[in-house]
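Every protein chain except one is present and positioned as in the full complex.
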Amino acid sequence: MKIRYFAWIKDITHKDYDLIENNYPKNINEIKLFLNKSYPGLKKHIKEDILRFAINMEYSPTNQKLDSKDEIAVFPPVSGG
Amino acid sequence: MKIRYFAWIKDITHKDYDLIENNYPKNINEIKLFLNKSYPGLKKHIKEDILRFAINMEYSPTNQKLDSKDEIAVFPPVSGG
Amino acid sequence: MIKIQKKDFSVDNEIKILKDSYSNVGAVNSFIGYVRDLNNSKDVKYLELEVYKEMAIKELSNLREKGMQKWDLSDCLIIHRYGKLYVNEKIVLVCCFSEHRKNSFEACKFIMDFLKKDAPFWKKEFYTEGSDWLQNIS
Partner (left out) sequence: MIKIQKKDFSVDNEIKILKDSYSNVGAVNSFIGYVRDLNNSKDVKYLELEVYKEMAIKELSNLREKGMQKWDLSDCLIIHRYGKLYVNEKIVLVCCFSEHRKNSFEACKFIMDFLKKDAPFWKKEFYTEGSDWLQNIS
């Protein structure tokens, strides 16, 4: 499973992505647990429900089941246009 | 007084404008009388209230008083844009 | 800026001339109107667009002024062509320059609606056979 980071999320993770081979998160809630644990700087943003998540390039319900081959994206509110 | 004609009004008047030196119409109603008399082909369009009138390049109320130096324009509904 | 002209125009150039003066402008909404090939189920070959030029300038200037004030625009450009115009040619351009997008959209729509209703232009369409004067419905 690949978890990609964008914009100021990267300023906190200090990397573009994580690759998880075993015991990968099974849904977005487990992704949040993983992030809380790996990047304490993200904790308050997760708590304030600021982050957005995409599964395979689509906004998805948080309870959607994840597969080991999925690409997850974690990013802040967008600012395009 | 100059009375100018546009679009298919000209197909009926067969001219671009009339110049009236004496006894010029004193308001738009008198313009209509003048048109009815000079161009019988305009009668039904005047009766059906299809024509639009401008005084010195502005849409104006029909009872506005006209001056001998005014430019009156007579035209059908517009179709620009 | 109001331009009533026969010749074609470049949207890029026309916008650039004005945009360069306003670095606070983040939004430009534009409308371009074209000659269509089919109208009232008839094959259009070209249009003859007649204008009451002096009044068109006055009318469009008033309309532009109203739009600028109501939506606090930095600038507004209206170009309307006249003469013989073939299918696919541009007829009209309205560009509204504002800080944020909402105002540029609303002002442009407002100006187009009233331009269609009041500006003294008349289209005569020429078909494979015959011709017709048009009238704006909406």
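All chains are identified by letter, namely A, B and C, in their written order; residue positions are counted from 1 within each chain.
Here, a residue touches a chain if its C-beta (ideal position, glycine included) is under 8 Å from a C-beta of that chain, and two chains touch if they have at least 3 such contacts.
Everything numeric in this text was worked out from a predicted model, so none of it was measured.
Novice: If I'm reading the header right, one chain is hidden. Which shown chains does it touch across the whole complex?
Specialist: Contacts of the omitted chain with visible chains: A, C.
Novice: Of the residues A:22, A:63 or A:79, which one touches the chain left out of the display?
Specialist: A:79
Novice: Among C:36, C:70 or C:84, single out the residue that touches the unshown chain.
Specialist: Residue touching the chain left out of view: C:36.
Novice: Applying the definition given at the start, please give the residues of chain C touching the unseen chain.
Specialist: Chain C touches the missing chain through residues 10-12, 15, 19-20, 23-38, 87-88, 99, 101-102, 104-105, 108-109, 112, 138.
Novice: Going by the touch rule given at the top, which residues of chain A touch the chain that is not shown?
Specialist: 4, 6-8, 54, 57-59, 73, 75-81
Everything below uses one rule, namely that only the chains that are shown with their structure count from here on.
Novice: Between chain A and chain C, what distance separates the C-alpha centroids? Give it in angstrom.
Specialist: 48
Novice: Taking each chain's centre as the mean position of its Cα atoms, how many Å separate chain B from chain C?
Specialist: Between these chains, centre-to-centre, one finds 26 Å.
Novice: Please output the residue numbers of chain A that touch at least 2 other chains, ranges allowed.
Specialist: Residues of chain A touching two or more partner chains: there are none.
Novice: In chain C, which residues are in touch with two or more of the other chains?
Specialist: none
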